[in-house]
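For this view, one protein chain was removed and the others were kept in their places.
Note that the chains take the letters A, B and C in the order they are written out, and that residue 1 is the start of every chain.
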Amino acid sequence: MKAMLQKIRKEAASVLASGEADLVLGWGKGPLWWQSYPAFIEEEKETGSLTWDPFCVPNLSKYLLEELWVKQKVALFLKGCDALGFNQLLQDKRVDREKVLIFGIPCSGLIDPQKVERAGLHQGLHSVEHQGGELVFSYKDDQKKEDPSSFYYDKCLTCRHPNPVVFDMMLGDAVAVNPQERFAAVGELEKQDVSERYRYWERQFSRCIRCFACRNVCPACSCRECIFDLTDPRWLGKANVLSENQFYHITRAFHMAGRCVDCGECARVCPVDIPLTSLNRKLIKDLNELYGEYDAGVEPEKEPPLITFNPGDPAAFLES
Amino acid sequence: MSVVEEHHLFEPMIVAFCCNWCSYAGADLAGTGRMSYPANVRIVRVPCSSRVSPNFILRAFQRGADAVVVAGCHPGDCHYVSGNYHARRRFSALRRFLEFVGIETERFEIHWISASEGNKFAAIMKDVTDKIRVLGPNRKLRDVR
Amino acid sequence: MKKIKKGDLPLLWEHLARGALLYLPLNEDGVVNFAPWQKGARVNLDSLNTVVPPKNLVFPQSETYVHFEQKADALDFTPVQEPKGDYILFGVRPCDVAGLTVLDRVFLEDPLDSLYENRRRGTILALACNEPDQSCFCTTFDLEPGFAPAADIMLWDLGEALLWQAQSAKGVALTQNMDVYLSEATAQEEKTAEQLQVTAAAAEAAAVREQEWALDGVKAVAKEMFDAQIWESLSRRCLGCGICTYVCPTCHCFDIEDFSRGEQGERFRCWDSCMFKDFTLMASGENPRPSRKERVRQRFMHKLSYFPARHGGLHGCVGCGRCVRKCPVSIDITQVIKEAGGLINRA
Partner (left out) sequence: MRRIGVFVCWCGTNIGATVDLETVMEKARQMPGVVFAGDNKYMCSEIGQTLIRDTIVQERLDRVVVASCSPRMHELTFRKTAAAAGLNPYLVEIANIREHCSWVHKDKAEATQKAISLVRTAVAKAARNKPLQADQFAVTHRALVIGAGIAGIQAALDIGETGFEVDLVERTPSIGGRMAQLDKTFPTLDCSACILTPKMVDVAVHPKINLYTYSEIEAVEGYVGNFEVTLRQKARSIDKEKCTGCGICYEKCPSKVDGEFEEGMSKRKAIYVPFPQAVPNVPVIDRENCRWFTKEKCGVCKKVCPADAVDFEQSDQLIKQKYGAIVVATGFDLVDLDEFGEFGYGKHPDIITSMEFERLVNASGPTGGKLLRPSNQEPPRNVVFIHCVGSRDKSRGKPYCSKICCMYTAKHAILLKEKYPKSQAYVFYIDVRTAGKEFEEFHRRAVEEYGAAYLRGIVGKVFPSGDKLLVNGVDTLSNQTVELEADLVVLATAITPRRDAAALGRMLGIGTDGHNYFVEAHPKLRPVESHTAGIFLAGTCQGPRDIPETVAQAGGAAAKAIALLSKETLLSDPCVSNVNESLCTGCLACLPVCPYKAISEKTITEKVHGQERRRLVAEINNALCQGCGACSTACRPGAMNLLGFTNEQLLAEVDAICL
């Protein structure tokens, strides 16, 4: 863990010093143990404040939408999931690859603060670090060592691309890739009968507070004006009623159909823990089954399934 | 109210998006052929089934439709060559996705109806109406305000 | 001082629920929010804060207040008045009780908001925090984790039982009605409650001191903060979503919108967030707060400077820590206070 941090700071400093980049996107550390946030470093001397710890989960690539307008060249650090998100922005022609310098970070999984809290380890906690295959929880005056596997984000357990698929320089050796089955939750829900499933999703969508964090964090959601903010045509009001929450989530999931890179950020940021990953993965599973394996974010030049076709396509309805 | 009575009173409202070149013309042919079908079906004309966006389907359910039908040309017959191919993929994914969030598949149907299949148009609309009359009103996704 | 054994709580709740709508922090799919209680509901009194504050019960996210219908050539209005039914809020943390007080200052002072007033009738049973979280900082605003003066009844968790102290006329009345479930608290139990109060406050204050910032620096916040560099750095990573404002117990901005269907419809009030891009978008297309920098600045300056200036020093923040915990990119109000404090102390 420490080695990666040194590399990050070294590379950041060198690109800024050499003028190869006029902005470095990394992560900074907040006062509390889980607070690792996107940091915008413009001078070499500030690179010391960069951090790398099990909480550096925010995807930095979406900030390029704003920063590339005012910066000549931006260097940034991308984990496996971040890189998929970056490729989706690339496929949507929202970023200019030439103006971006990518340091790839092979990632063996990050820690979910909610799981730390549920395990009751958060009281008085100062920091958490990977040391040799163990997770070290440091408090004011003592330490605890735990096995990391029960603290990883769910999305990390099913991560299929921990080694970044796009980079200019890789900052470490490739890590092992043995993802758990990612459609398990979807499979469970599919087993229920349709009204039972409706009640399940009705409960989830009723909790939505329409904060739009899922949309604003998503690398595949990069419209200049979102249809939900438009007043004409008026697709969505501001009332928190079930029917409008359903309309929003179903439409947004469908805008992601064939484009969602399954990075799990929407589910992470949702303040009321709506299982948005299951929505996106259902569409990924169906589109793969119907129209062939398509791994969004891995090959940006390959056309996503819903904007191409072949005459012999199967249909999920009776074609009389 | 017994099941039969309840069904008798309940008149489903069905929105059908029909493509101008094939299924809308098929509906016209059903008309010229005086092939009657239930008045519950209301047709919205679109140039091609590929013009029907999932937004309109969700909006129809939101505003009270008990079932939505999208009708287009038979694959290969599309006046715009590939419109229904895109529609086939899009609505295959949408149909399974709506079922996943709890909407019965009977409530969202897709049919390929050519300009010469007036009888098929009438038969499908009658069949959908009967099925939904049994299935009952759709309160899911509906805006109750 | 009374007490009630935790085992008897379900009976108490069942009794309370017969007379009025009883709200408790309920766990639904792992998320704890205030919701109407029914028998067998999974109550969770241990989690410090509900995700969405009880503000949602007195100032709901959307609230219809008038129906309209097109009649021949006139528009016919019928006001919508929520029934005046009584309700009981059980298990409210002191910071949320303080949050309601802040909202009272906004909605119950001239001009009176009748919708809010109609919903504000309930009885509030506050539950003291024994172990504030690192992200809690209610002490910063002269509040106590272990005590809520504005609550009708104050409860302390002693492990096996809850200590029960009426603090208002409504509280006294309710205590009498519920007497059958209550028993006298021993002096020792009262002492431990006090002890809990003190240790909780001390623990939090220590955590706050450890991050070396203090409120006093903030009091002089005004012009100097407006041009501070912190807004640039903080806002640069802000996603512009509405989490911080919608989980905040004191945010009270709202928008008015119409929903119409054919010839009839309704007008409703709904939460709005100053962090949204179109919050100050004018019909002309002009936007006085065009970028996120202005919006982030406005949110914190309002809570820490403008609101106190207008309401006799009462801050627009109660230190519950929800925005700190829920912000996807860890924008932390305590850093703003620290920066403000540092600025003033340095000057």
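The rule we apply is simple: a contact is a pair of C-beta atoms (placed from the backbone, for glycine too) under 8 Å apart; a residue touches a chain by one contact, two chains touch by 3 or more.
These figures come from a predicted structure and were not determined experimentally.
**Q** Determine which of the presented chains are touched by the chain that is not presented, and list them.
**A** Answer for the hidden chain's contacts among shown chains: A, B, C.
**Q** Tell me which of A:173, A:193 or A:225 is the one touching the absent chain.
**A** A:225
**Q** If the hidden chain were put back, which residues of chain C would touch it?
**A** Against the left-out chain, chain C lists 70, 72, 261-263, 290.
**Q** Taking the full complex into account, what residues of chain A touch the chain not shown?
**A** Counting only chain A, the missing chain is touched by 69-70, 91-94, 222-227, 230, 232-235, 255, 303, 306-308.
**Q** Using the document's contact rule, name the residues of chain B that touch the chain not shown here.
**A** Contacting residues on chain B, toward the hidden partner: 13, 15, 20-21, 24-25, 27-28, 30-32, 34-39, 42-48, 50-53, 55-56, 59-60, 63-65, 73-74, 76-83, 86, 90, 114-116, 122.
Note that in this section only the chains that are shown with their structure count from here on.
**Q** By mean C-alpha position, what chain is farthest away from chain A?
**A** B
**Q** Once you find the CA centre of chain B and the CA centre of chain C, what distance in Å lies between them?
**A** Taking the average C-alpha coordinate of chain B and of chain C, the gap between them is 47 Å.
**Q** List the centre-to-centre spacing of chain A and chain B in whole Å, with centres computed as mean CA coordinates.
**A** 37
**Q** With chain centres defined as C-alpha means, what is the inter-centre distance between chain A and chain C in Å?
**A** So the centroids are 30 Å from each other.
**Q** Which chain C residues touch at least two other chains?
**A** Within chain C, the residues that touch at least two other chains are 259.
**Q** For chain A, give me the residues that contact two or more of the other chains.
**A** Expected reply: 239, 241.
**Q** For the complex, give me every residue of chain B touching chain C.
**A** Touching chain C from chain B are residues 63, 143, 145.
**Q** Which positions of chain C touch chain A when the two form their complex?
**A** 28-31, 33, 51-52, 60-62, 131, 133-135, 211, 233, 236-237, 239-243, 246-247, 255, 257, 259, 268, 270-273, 276-278, 324, 326, 328-332, 334-335
**Q** For chain C, which residues count as touching chain B in their complex?
**A** Going through chain C, the ones touching chain B are 64, 259, 261, 265-266.
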